[in-house]
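The structure is given below, and queries will be raised subsequently.
This view holds just a subset of the chains, kept in their places.
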């Protein structure tokens, strides 16, 4: 069994989450985790998810996500004596390509274990995972994707033993993308796809998944968690969802991170919505809340307490930021997602004093339009 | 005469500099200046320089700089009754391409005028301009470019009536770039070029020009302002130089901005070196010095006092930032300059609450290696 049973922690045993971040020289570089396993720092049987940022462009033709997934699932499978396929079916590997500007490629390994010790004292980082069934190309962006995502988020909440939606600080979803070849084949077979351009279909999938998260957490009424809202009504959003899409997965893989008294340990998590791409105040406020003393940059000694940071962002759809035009959406040379990741990633890095950030573009229905999300896991102050 | 004589301000007349910033819908959009002239806000005869950020890639094949130069010189020439050629020979038009991420295309018009009023009270923004003779492709990156640049900076200092190097806060240089065609023609004609790749030759030109600035201001001893240091000894630099290159100019065009008691008016200027790409502390310190109350973002009301901001930055040559790898120098899809402009530009924009920034890459010998320069012109506090 490579994933601990998260649903029934024994009475006097708390669960305990841990988070390990490793640099990535190239997308096949799993030396960091390998050494951590050898040294006994990470127990491969306790890994419940991996989230990372790889070297590719983060668009349809980004194969670095699949490459790292293969290498990590083989490493973990080797250590556990199971097949790589078996590993990747049980552990979400959620990778986003694109380390524009100052960002640094890396991956973050999440573990969950039961541990002796009283619970109920203070809330600690809690993690739960779940998978939807496989999605076909014609499910993407549809009501069906909204529904199965909502159901899987509910399962992950149970797994994490998080009692209240208010204790949920980050819901990472990785859903399937499809190449033109697959879209054409589906259309030829009589299926109807939400979009025919592969990149655009990725957007539909992110959007529907975000609405599924919002529905599960009660952030929006069920009446708004509708296909009709997808990429249309941007006032409808989740403030904790972060959704990526990639051709290397076939179902929605979900990692919920929050706080729970059923868990113990040294880690906590907090988040903020970013109202727009320049909303540095939300970043410093979050750092303050975590006791990291931003001034405005977190000093190096405190920055070491950061275990992981997750950012979602997006080029503002009306072509402006605070009234002045940006050019990201007119650019035929560099994709808008690469622009905005490089920009918002740099602002967050400058405050956190840390460049190994998970920064992902395509924030449709994930935070206010033109804005996004920042969530940080850190050692308690 | 389209440029006021800056060298001999009459005894009881102070000089007075003004700075007007206009948005740019496309590189031919000179409507902002046109309207300002019509309304009497800008006297076209008092314009001494224009600095701007256009829509192109900022690399060799960026024609947006030349396009805007043509349109502005025609507009100003029309209003003054002289030819566009005549205008562009007398006014430096210094445009840098590349508005990555949150940056907004714009241009900043600098004017200088004599004005009634006592001088000597407090220092105010002072501006001086100068041009080197035309440079050939074989001068670029050579001792000759260092020397003529140093001489032109000295002329500009005299023109600006700036008494001390310590009062110089920003020296913008725009020098010539050459296409492969021109480099090949020069080589075929027996000339020796510092580099044969057009993009690389741009770097040589920026580097030699920066050393010329450093020499003129006494930032480095003459013994270090040598061709042998160009792109070799990066410990040798100017802390106020900002150099761009483009195929649309043939000489080094120089704008010096600083403080002088010979000038009056509501504007001041200050600068800081940025030690690396994450050095947000230097940005907030500069904003503090100017009385702009960053927290860490300057509030909108105070941000309106900013008249222009100039940033120079660069991807750190050793492939890391604060110990973690970046990928900018391995990227075959997006040029390193586009990466770093987008990143550092966003950090500065987040503090200044302003996206119409002049952010230029290629900071060879302009500030510490991997770092750069930020200079801000603002209304006095």
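Think of it as A and B in the order they're written, each chain with its own count starting at 1.
In this section, contacts are C-beta pairs under 8 Å (C-beta built on N, C-alpha and C of every residue); 3 or more make two chains touch, one makes a residue touch a chain.
Note that the structure is predicted; figures quoted are calculated from it, not measured.
Novice: Quick check on the homomer: 2 copies visible, but what's the full number in the structure file?
Specialist: Number of sequence copies in the full complex, not just those placed: 4.
Convention: only the chains that are shown with their structure count from here on.
Novice: Sort out for me which residues of subunit B touch subunit A in the complex.
Specialist: Residues 23, 25, 55, 57, 99-105, 277-278, 280-281, 284, 294-297, 321-322, 324-328, 333-334, 338-340, 342-347, 349-351, 353, 355-356 of subunit B touch subunit A in their complex.
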